[in-house]
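Only one protein chain is missing from this complex, and each of the others stays in its spot.
In this document, chain identifiers A, B, C, D and E correspond to the written order of the chains, with residue numbering beginning at 1 in each.
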Amino acid sequence: NEAVKVNGYTCKDSTQMTPEDFYFQGLASAAATNTSTGSVVTGANVEKLPGLNTLGLSMSRIDYAPNGLNPPHVHPRASEIIFVLEGQLYVGFVTTAGKLMAKHINKGEIFVFPKGLLHFQKNVANTPASVIAAFDSQLPGTQSIVASLFGALPDDILVKSFQLKTKQVQRIKSRYPAKK
Amino acid sequence: NEAVKVNGYTCKDSTQMTPEDFYFQGLASAAATNTSTGSVVTGANVEKLPGLNTLGLSMSRIDYAPNGLNPPHVHPRASEIIFVLEGQLYVGFVTTAGKLMAKHINKGEIFVFPKGLLHFQKNVANTPASVIAAFDSQLPGTQSIVASLFGALPDDILVKSFQLKTKQVQRIKSRYPAKK
Amino acid sequence: NEAVKVNGYTCKDSTQMTPEDFYFQGLASAAATNTSTGSVVTGANVEKLPGLNTLGLSMSRIDYAPNGLNPPHVHPRASEIIFVLEGQLYVGFVTTAGKLMAKHINKGEIFVFPKGLLHFQKNVANTPASVIAAFDSQLPGTQSIVASLFGALPDDILVKSFQLKTKQVQRIKSRYPAKK
Amino acid sequence: NEAVKVNGYTCKDSTQMTPEDFYFQGLASAAATNTSTGSVVTGANVEKLPGLNTLGLSMSRIDYAPNGLNPPHVHPRASEIIFVLEGQLYVGFVTTAGKLMAKHINKGEIFVFPKGLLHFQKNVANTPASVIAAFDSQLPGTQSIVASLFGALPDDILVKSFQLKTKQVQRIKSRYPAKK
Amino acid sequence: NEAVKVNGYTCKDSTQMTPEDFYFQGLASAAATNTSTGSVVTGANVEKLPGLNTLGLSMSRIDYAPNGLNPPHVHPRASEIIFVLEGQLYVGFVTTAGKLMAKHINKGEIFVFPKGLLHFQKNVANTPASVIAAFDSQLPGTQSIVASLFGALPDDILVKSFQLKTKQVQRIKSRYPAKK
Partner (left out) sequence: NEAVKVNGYTCKDSTQMTPEDFYFQGLASAAATNTSTGSVVTGANVEKLPGLNTLGLSMSRIDYAPNGLNPPHVHPRASEIIFVLEGQLYVGFVTTAGKLMAKHINKGEIFVFPKGLLHFQKNVANTPASVIAAFDSQLPGTQSIVASLFGALPDDILVKSFQLKTKQVQRIKSRYPAKK
């Protein structure tokens, strides 16, 4: 009676599956967006929806305060498509050639962010906004770039990378306490 | 100046890409649902969104008339997650063990249909409904089961499969003119 | 001394493997074909041949009574090739465009059924027939369409999908007791 | 009107496909086995069966003269399962740990050769034999080991590898004229 | 006589391949490291080594000036292993949980950077250094983070992401002229 694991997640015997394994209601309402950047991501991946195990896709909902920003980040294991539920956004990604591919998009429109590339979304209106995002991975992972840089890297790497002064780097770092 | 093709689709040089290659507005409004089953699927796959080429995901919007049905079908190349934009649906799939995994779902809720399995969605309210569907393929393909069976298979296969009379089979077939 | 599992199946240490892990004799003789449809599928997949684990292929043998039918079904995780051991068959699949691709094939001939598409084989002679089928999955799965529809879906979905009367649906359903 | 290619093979538009694209009769009869080793492989891969393109599987038929040998070889891109159509064979592969996994198999029995490993089949009876082989690649490739070694490698590599004398190496090489 | 393309790259017929298709000498000597960050990456991917097409791996050489830095970057399509040819480096990556995994490594030692994660290498000695890097993609792609952010994103996104003043952002931007 040891659970069988596949990909590190429990793989239920088909006689024990229930419809609840394939269902999630956690994306139904907007999350509170009073965060430092004015955006919140709510995931619906294999950690919350066990039926996604081995299937190769997942979803998230992103809510934005007025003028809120989902700051530049990378998903190491997935491409992403967003569908605007509400609001007006300016969204984009940067290609490996360093070009910005960005656009204003509105309710009902979709935009694609290719796998592993730096991207962002910004609410450009004075009202809340929200999107549904789909990923081609059951657990896409997210690396928030500014928090990763200034929450994890040593001062000298940041000073040299950004060509900022140590004091400037430390001021930005003070907002991102390092993880242990 | 011959276009380079990958997967059979044109692969633009990165210097020629534009944000429009990653954008689509065709899912923004509900399609007319006065069809025989009361549902319409609008795809946003690599055929409409060239930037999806090689990325492994796509979207669709499905609109349902009051009590409309998206009848049993299979996507041969993808799993699917739906997010309910509006309405109340009864949705489900059948496992390879022959069990129904089905549930009533409401606005904002999501449900997963594993790759290659028979599934359906039914609007259970007297008002229109719509969902956004995500797929882990740039071109998932769809095989509508009743139309494929009765629009393509010979009478004797259908008679024996369903254990119906030839006349009954022909009556159903009359609604599905064969493709040539 | 806990068995290591990969894909949910035990992965033997190479020092403990034996030739029997890669061998199976269960396809050597025809199964009894006195079933309702006149066909029987005998699988040789990872559940019976542990050495197939991680290898991405498997086999089946299908035996057909005179005029027997392997009714329309889908393999959610594999394409299939059949080789006719004995007999004369009419075989085919339906494309996502709804077209029938079908052919009469004889002993020693082969036919391909692409992944996730509805297909069937019918013995068109008054003598038994049999084929060997190969799949590009260690566990391709099978969804028999009529049994899945009429053994699992609610009456109203079937009535609307087939545009049959409830009584007609219930009559077909009586042959397919629902799985719990 | 330029043909679209996928994987280097023409990818027909679905409106132009015919059942013949998925059908092959070239495995129906035994090939002449009066070769130097007493075996002949007849392939049914994507080069002969265009419908296999992108599907990830293929077949071969192997015919053996009495006591014929399919000498040690490797398929660089596929695992293999064989099903014995006729005869008695001694078949096996060598693991990466250098152990032989071999067995006598008879009509109707199957045996698995994992991807990329050295394997062989020998007819151990005084009557002809034949098998059907399935591969998890549309074009598995074959590298016959003795012919590759002695038809392609320089003398000194062979002398040192086998610790044979140059004359012995040249005698074996004389049977394998180098490809240019 | 049209070249067959696979993945967008010419796929030579095997009769036309030469050993040169699988060979590259461009990594043999150190590149000039008098760049702004004191490091230079020389790639040996499918664009330079046509024989890598479809093989799923490639290499690079990275040379570092004394105290030179390969600033934080991401490979969207590959993991990476480096082997130190010469010198002493401080190298690391940031996990999706925001933790730094970093270490001082010396000649002959190796370190792994998982796919899609932010990573860097810094020469910590007053002498030149160099590494060989291997990737599990024939064309891994590179996104240099600071150049992508400050060479491509609009001021307001950067101001809000870094919580810098517009002037500070513009000062950093002046070093990264935008790509058109």
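The criterion applied here is as follows: a contact is a pair of C-beta atoms (placed from the backbone, for glycine too) under 8 Å apart; a residue touches a chain by one contact, two chains touch by 3 or more.
As the structure is a prediction and not an experimental result, all values here were calculated from the model.
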Neighbouring displayed chains - absent chain, whole complex: A, C, D, E
Residue of E:T96, E:Q121, E:Q143 or E:S161 touching the missing chain in the full complex: E:T96
Selected from E:T15, E:N34 or E:N126 as touching the chain missing from the view: E:T15
Footprint left on subunit A by the chain that the document does not show: 5, 7-8
Subunit D residues that touch the omitted chain in the full complex: 37, 69, 71-72, 74-77, 92, 94, 96-100, 102, 114-118, 120, 122, 141-149, 151-154, 156-157, 160-164, 168, 172, 175, 178-180
Absent chain, residues of subunit E that touch it: 14-15, 17-25, 27-29, 44, 49, 51-52, 55-59, 78-81, 83, 85, 92-93, 95-97, 99, 101-103, 105-115, 132, 134-136
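Just so we're on the same page, only the chains that are shown with their structure count from here on.
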Higher-contact pair (C-beta pairs counted), B-E versus A-E: A-E
Subunit A and subunit E, separation of their C-alpha mean positions in angstrom: 24
Distance from the mean Cα position of subunit D to that of subunit B, given in whole angstrom: 41
Subunit A-subunit B separation of Cα centroids, rounded to whole Å: 27
Multi-partner residues of subunit C (each touching 2 or more other chains): 92, 96-97, 99, 102, 114-115
Listing of all chain pairs that touch each other, if any do: A-B, A-C, A-E, B-C, B-D, B-E, C-D, D-E
